[in-house]
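Worksheet: one structure, shown below.
Just one protein chain is left out here, and the rest sit where they should.
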Amino acid sequence: MSAVIGVSTRPARPPARSGALGLLRSTGAAGIASAVVIAVATVLAAFGPLLAPYNPDLPSLGLAWIGPSGGHLLGYDFEGRDVLSRLLAGAQSSMVGPLAVVIGAMVLGTLIAVVAAWRQGLTDTVASSGLDILFAFPGILLAVLAAAVFGAGLTAAATALAIAYMPYVARVLRGAALRERGQPYVAALEVQGASGTSICLRHIVPNMLPLIVAQATILFGWAMVDLAAISFLGLGVQPPAPNWGVMISENQPGILQGYPMPSLAAGLCIVGVVIAFNVLGERLFERAQAAHR
Amino acid sequence: MTGAESAAAPARQEPLLSVDGLTVLLPVEGQQRAVLRDVSLQIRAGEAVGLVGESGSGKSMTARAIDRLLPRGAEVQGQIYFDGADVSALSGSQLRGYRNKVAMIFQDPRAHVNPVRRIGDFMTEALRTNLGVPTADARRRAVDMLTQVGIEDPERRLRQYPHELSGGMLQRVMIAAALLTEPALLLADEPTTALDVTTQAEVMAILDELRRSYGLAMLFITHDLDLAAAICDRTVVMYAGQVVEIRRSELLHSDPLHPYTAALAAARPEIAQKASRLRAIPGRPLSAFEAPAGECAFAPRCAYAQPTCLTAVPELTELDDGLSRCSRAAELRGHLEAVHV
Partner (left out) sequence: MSEPEAEDGGIAPVLEVARLRKEFGSLVAVDDVSFAIPSGRSLAIVGESGSGKTTIARMIVGLERPTGGTITACGGDRSRPARSARDRRRRGSEIQIVFQDPYTSLDPRQTAERAIDEILRLHHGWPADQRRARIEELTELVGLDSRQARALPKGLSGGQRQRVAIARALAAQPRVLILDESVAALDVSIQAQVLNLLADIRDETAVSYVLISHDLAVVRQLTDDAIVMHRGQLVERGLTAQILDDPQHPYTRRLRASVPRPGWKPSRRQLVPAHSEGEVA
């Protein structure tokens, strides 16, 4: 057998840093800072109610609007509830809502993108046209419609947003799916007799993961803003349940009366988390695009 | 120039291009890695020199260094002289003047031409902006040149866009464009690798003919020994970022001076007969930074290696009007003929 290789078995290129930590490090200081913020927000979402120093739900009107003082770092809101406790308790619904939207939009969007890219032809044309129609409906409009039909609440709002975002996800991912579909390794698997479903699930989608993760991260930020707006309008989470969007709205009168803290604090929480998701998402997106140059 | 180098370029005149001890390091994954090590070669006016090597040999990088097209962060040691001037010291209008005199043709013409501009605009740009030639004049010259490279209906071609031309046509246009500024030196970086073999033969013939008629010097880069030998008088063979042999082209097969050259020629299958097995070189071609330091880069794969080959990097030594970076060159001479099993 003359098939000799072994003289220099060094690989052609040294392998790049791999794994989640390596990925994080490569997003730079801003990316790492964002990831920290997101991690904190997640912890709060999970354990917020337990960490709250005071009861977030019990009103005590005599204490309304009192600013930061002894033990109450952020003061009291319009019904005399501790603002910090409400923020901590509200983290849950404020984060879970967007999560549901992201999962819904990503799963549906990925499915449509991959199926359209795999089958191409008529399926692709029909899917693209259908998506184009959905594009015409902004998320908030759909959420208002959903509230009108199904009643206000987080479920209806989140579902409406997921449907509204789905075409965007599908559009972005379709390009990547088409590119993978056209690669010779996919053709090699087809020639082997592997089914379309197994090739899509085991090969095409995993190779799109960097883009999917980046897209989901950015989407989370948008969903958070939109859901906060919907809750602000009174169509999402209903008061008195703690939620950052609701808190902005219900404490709004305080801004003009000289007590901006409760509204502002809730707003800052939203802004902080959204920026973190955006920054991290953009960095991941850049890396995902660069990987394909 | 050292004695060895000047012997390989028996100068009745100063060489047009002189590369002297060129070492280039590039940042790769945070570290500076050598891609060229101590590369020296000369090209006389009107002379065609081939530059042959496999992956990692540094042949493309050499051309880019000469044309000052190295990527950001590249560290360059050694000198490159063109017409007596130090190329690295040129700037501004001098650099533009240099670019007029040294024209480069790339492997993929589409990547080096603006797709939204017409062929005519692209071809006449250098003439109009750098040399101040009036537009009508420039277009006339472009038409004339397109005819010389064998394109019919050249006026119509000038009005077309790059995507309307096939790869072979576009490469001819690139050659024509390169010749328009009347350069003294042509750098051709694998100009025919992406072309069909019949198109390649045609483009090679044009390149050879025009080069001779305009008296241009040329550095022709390729991975194909026989292609270089077809139109170049001398051939430089590179391995792992170093020059390992410089030889008259017609002697590469019959009397090579370095085991790598002989092995490379022998590894290629023949069109005239089938061998039971090819004489493959074990291992794979290395880049400069992968080659172990302090020894001959080719030794691990060489059929003639001896323990002494692993103790020091051999120098380029002169032998029969050629150069070889093999410490055993003199004694192996005559036994390296590229034969098939």
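A and B are the chain letters, set down in written order, and residue numbers restart from 1 in every chain.
Just so we're on the same page, a residue touches a chain if its C-beta (ideal position, glycine included) is under 8 Å from a C-beta of that chain, and two chains touch if they have at least 3 such contacts.
On a predicted model such as this, the values are computed, not experimentally measured, just so you know.
*Asks:* Can you work out which residue in A:175, A:206 or A:253 touches the chain that's missing from view?
*Replies:* A:206
*Asks:* Pick from B:28, B:45 or B:201: which residue touches the chain that isn't shown?
*Replies:* Considering the complete complex, B:201 is the one touching the chain left out.
*Asks:* Would you mind spotting which of B:68, B:96 or B:284 touches the chain that isn't drawn?
*Replies:* Reading the full complex, the residue touching the unseen chain is B:284.
*Asks:* If the hidden chain were put back, which residues of chain A would touch it?
*Replies:* Against the left-out chain, chain A lists 1-6, 9, 11-13, 15-16, 183-185, 187-188, 190-195, 202-203, 206-207.
*Asks:* Write the list of chain B residues that the hidden chain touches.
*Replies:* Looking at chain B, the ones touching the missing chain are residues 54-55, 150-153, 166-169, 194-202, 204-206, 208-209, 223-224, 226-227, 229-231, 250, 253, 263-265, 267-275, 277-282, 284-285.
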